[in-house]
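Shown here: the complex without one of its protein chains, the others still in place.
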Amino acid sequence: MTEASSYRLLLAALFVVMLATAAASLAIGYVNFSLSAAVLDVLSGTPTLGAVILEELRLPRTLLGLIVGFTLGLAGAAMQGFLRNPLAEPGIIGVSGAASLGAVLVFYFGLAGVFSFALPLGGIAGAVVAGIALFALAGSGASTTTLILAGVAINSLAGALVALALNLSPSPYAAVEIMFWLMGSLADRSLAQVFLVLPAIIIGWLLLLVTGRALDALSLGEETAASLGFDMRHLRLMVISGTSLAVGSSVAISGAIGFVGLVVPHLLRPLVGHVPRNLLLASGLGGAILTLAADIAVRLIDTQPELKLGVITAIIGAPFLLSLIWRLRRDPA
Amino acid sequence: MGAPQRHASCVLGAGLMALAITSPVSVIAADARPQRIVSLNLCTDELLLRLADPSQIVSVSWLARDPLLSNVPQDARRYPANRGLAEEVLGLEPDLVLAGRYTTPQTVALLRRLGLKVVEFDFPTSVDQSVDLVRRFGAVIGQEQRAAELSERMAKELAAFRAKETSASPPTALIYQPNGYTAGAGSLMDSLLATAGLANMATSARHNGYGPLSLEAVARHAPDIVIIDQDSTAPSLARQILEHPVLAALPNPPLTIAIPSRLWICAGPAMVEAVRLLRKARDEISSSRGMP
Partner (left out) sequence: MRIDARRISATIGGRTILSGIDLAVEPGKVMGLVGPNGAGKSTLLRVLAGLIPPQAGELLYDGRPAAVLSARERARRIAFLTQASRLDWPLTAARLVSLGRLPHRGLLGPLDPDRDEAAIREAMAATDTLQFADRPVSTLSGGERMRVMLARALAVEASTFLADEPVTALDPAHQLQTMQILRDIAGRGTGVVVVLHDLTLAARFCDSVALIAQGRLAALGVPQDVLTAAMLRSVYGISPYITENEGELVIIPWR
């Protein structure tokens, strides 16, 4: 069937581009060294400068970019499929902001020092609270206006509480770190941190990926989806828990990076024939590509200190959102 | 940000920046020494507490009582603390107000407009300037004798450290502040490193040595010693960077020592303690690496 094979072709193409972007991310940084030589050194265990930088700085940064990017793309596609709204994504509807708050509370008040998994757990808890608040406010199948307003409310509250928590925290440096939490960054993270969040994130991915068929059915409406054998409450649970685990853990390590989950599914949707299930994996790969590309840009743009990643994604994403809203105004079908 | 944090960042920021403008100071005659002195700045607090008669001191800044920031916290507690607000200062009816170069300009301007005598002291940018500043401070508050004794003692101890230096290519040291800020060329910290016989890695990594340095650049220049601030252990992202595994993974991992920044922000005898700690680290790394 040509439809299935064109989908596979798309996935293969995205995968290849993702690998290429990852290679570029390993090669680009503040110190010049030969990537191939460094790779050989890492494999042979020789601690040359290139090997050390590659293994301890570039590799965690690249892996994190892939993981966080995949999460954001996948979560965006899943939310849009579930809420049946093209404007849904973890940043806009407040899930990322709330996750930041959870992580900030855990980190700055010492809980992460007691028990390292407390940090992603804080992010996950924040995301769950936002998910519940969102469904209480907007419900599924809510109008665009209601959804965006609910997101604005959650984001405003979360942002204010993050600022408050940072000001009240014992460390004098905390107050100026707000930009990290609200805009996100992949810089200077370690492999240990990547492995800390990976298990929860993978579980989140799996929960979201298996909702594919239910999301397809849901495009015919809740009743028809139920008649096709899909339990709506079960679906809601999978989407909320999958998003909370994956996005919550990502934000705990990288801060809230916005708009990736909005832009990527929107661009890829026509390429998968608007089928929600096919959009999931494709958006994950696309999200990884976009996030890594933005992070490479952050390293190439020479600002002091380094630009926050969320700034780039917002510069791309916010005008995108405006154009989407504009188009929806004209044909609200 | 509230006043406390504004002050803290002014104090810390000034310690990092290298500006060489000193403001003119007028000397007070010994028989007309000021009797009601209010100090608004951490560094002037310290010199005031060390050199003045207790009867001359009316108030020092609240920062002086903080053991993390101040070298004389116990002494500072004996006097009322001020937060650097003009209203507070006026209420204390001082005959001399001491401020730092980075005390809020509006406050200083207002106090002057209302007829108060305000003397501003710049942060010193070299060891020699610090010694000189102590002397000038003494003149302003009418304690030239004590100031001369203190400054001579400081000069002698620092000269002794300088005399020890022998190598033409000394070990490199990097001062790595939270968020990656380093000590610029021509700053007080830079001068202290030189006095202890260390080369400031930041000046070779960047053209003027000032500004944030990425972890990759730190790894590349491989300093022999990394000096971090020994502040509170409360968690922050800034602290986290200092503990990144890349430093330990380097072929010759640097010796990491912690020197409280309060030892080298202000001109005063605490600087000598900083140089002592630096020199000790230098000797340790030299012998372990088999360097001269």
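By letter and in written order, the chains are A and B; residue numbering begins at 1 in each of them.
Throughout what follows, a contact is a pair of C-beta atoms (placed from the backbone, for glycine too) under 8 Å apart; a residue touches a chain by one contact, two chains touch by 3 or more.
The shown structure was predicted, so the numbers you read here are calculated from the model rather than taken from an experiment.
**Student:** Indicate each shown chain that the hidden chain touches within the full complex.
**Tutor:** A
**Student:** Check the options A:6, A:116, A:167 or A:227 and report the residue that touches the missing chain.
**Tutor:** Only one of A:6, A:116, A:167 or A:227 touches the chain omitted from view, namely A:227.
**Student:** Which residue among A:10, A:217, A:245 or A:268 touches the omitted chain?
**Tutor:** A:217
**Student:** Mind listing the chain A residues that contact the chain we can't see here?
**Tutor:** For chain A, the residues touching the absent chain are 1, 3-4, 84-85, 210, 213, 216-217, 219-221, 223-224, 226-231, 269, 273-276, 333.
As a convention for this text, only the chains that are shown with their structure count from here on.
**Student:** With chain centres taken as the means of their Cα atoms, state the distance from chain A to chain B in Å.
**Tutor:** Roughly 43 Å separates the two chain centres.
**Student:** List the residues on chain B that touch chain A in their complex, please.
**Tutor:** So the residues of chain B touching chain A come out as 1-2, 5, 8, 178-180, 211-212, 214-217, 219-220, 222, 231-232, 234-241, 244-246, 249-251.
**Student:** Per the contact definition, I'd like the list of chain A residues that touch chain B in the complex.
**Tutor:** Checking each residue of chain A against chain B gives 29-31, 47-49, 52-53, 55-57, 107-108, 110, 112-113, 167, 169-177, 180, 187-188, 190-192, 304-306.
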